[in-house]
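I am attaching a structure below and will ask some questions about it afterwards.
Here the complex is missing one protein chain, while the rest keep their positions.
And then chain A:
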Amino acid sequence: MKLIACYSNKGGVGKTAASVNLAYASALSGNRTLLCDLDPQGASGFYFRVKPSEKLKSNIFFEGTKKFANAIRETDFHNLDLLPANISFRDFDIFLSRMKKSRSRLNKALKPVDGEYDMILLDCPPNISLLSENVFKVADGIVVPVIPTTLSQRTLKQLYEFFKEQGYQASKIFPFFSMVQQSKSLHLETMEAIRTGNKQVLNTWIPFSTHIERMGIHRAPALSYGEKEEAVAAYAQLWQEVQRLFVH
């Protein structure tokens, strides 16, 4: 089982779109895949039409790891399951901090589903919290969408600094460019600048596209309805790159 986190310490960078499409591409290439919607503002569940059920909203939800497994929902797509977000995910951090002993609590929480999945993708909340920190520790890789702007460049730098301060492995971070507008010379220049200083940046970049934005109307991964569109196909290519890095 491989655990890949999709994380950004800045919102609105196409993180959820990437998570949803990477998970879909992973399932399509034959991996039994679980997408965990850990971002309360995110909409992974929305894109799969999965409602957060009443039961999941209760606070006792994360008391036992078994309940965690019970919350999993099969999506309409083969090989692809979803752990939907719910209100108590806001308390997910608190839940983790309550489990005092082990520092790799997330690992423990994922234990009951170990073996059922080949790939677990985490759509992480856009902040640095105990949850994110746990993710940083246990994930096999962290893919970070970056809009090639000066502001994003700065946020990425902050993430690396945080990793350094905490002693986390920065080699797990794999940034990729998201919502790229080729008509903007600033985008192209920033991409150039970031790539020069960082060998871990993935080759594939995701163009800005209305086809991707339409996911909200289709309520399905863009790859499932628009794989022929260049911007959408970039996700398939991104998955190929991620797969080469983590799935052997």
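Throughout what follows, a contact is a pair of C-beta atoms (placed from the backbone, for glycine too) under 8 Å apart; a residue touches a chain by one contact, two chains touch by 3 or more; residues count from 1.
As a convention for this text, contacts and distances are computed from a predicted model.
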| item | value |
| --- | --- |
| UniProt protein name of the chain not shown, from "histidine kinase", "His-Xaa-Ser system radical SAM maturase HxsB", "CHAD domain-containing protein" or "Sugar ABC transporter substrate-binding protein" | "CHAD domain-containing protein" |
| Selected residue (touches chain absent from view) among A:36, A:71 or A:122 | A:71 |
| Absent-chain interface as seen on chain A, which is shown | 48-51, 69-74, 76, 81, 116, 219 |
